[in-house]
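One structure is given here, and the rest of the page talks about it.
Only a single protein chain was left out; the remaining protein chains are all shown in position.
So, chain A:
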Amino acid sequence: MSDSDSQDFLSRPQTIRRLWWGFSIVLALTVAAQLVIYVKGYFVVDGWFGFGAVYGFLSCLLMVLAAKALGYFLKKPADFYQQDEDDA
């Protein structure tokens, strides 16, 4: 990271550290909120404590890994189709 970047508020390592801290606290609060706020589950499990958090995290993990795996087969260089059209 260059010097001009470190002048920038959002690029400073200190700001990023603070953002992570702030974000972590917000995350903890949303889960902790379930101690006082009743979350109505439609199918039992989705009313469990912290279900939204775990389910959100795990389904994203699964989707990213699935996309990554599919990427090995589906990703091609950006000019994949252009090569064809140039040949033609």
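In the analysis below, a residue touches a chain if its C-beta (ideal position, glycine included) is under 8 Å from a C-beta of that chain, and two chains touch if they have at least 3 such contacts; residues count from 1.
Operating definition for what follows: contacts and distances are computed from a predicted model.
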Consult the UniProt record of the chain that does not appear here and report its protein name from "ABC transporter ATP-binding protein", "Na(+)/H(+) antiporter subunit D", "Glucans biosynthesis glucosyltransferase H" or "ABC-type transport system".
-> "Na(+)/H(+) antiporter subunit D"
Since one chain has been left out of the picture, which residues of chain A touch it in the full complex?
-> 2, 5, 8, 10-11, 23, 26-27, 30-31, 33-34, 37-40, 42-43, 46, 50-57, 59-61, 63-68, 70-71, 73-78, 80-81, 84-85, 88
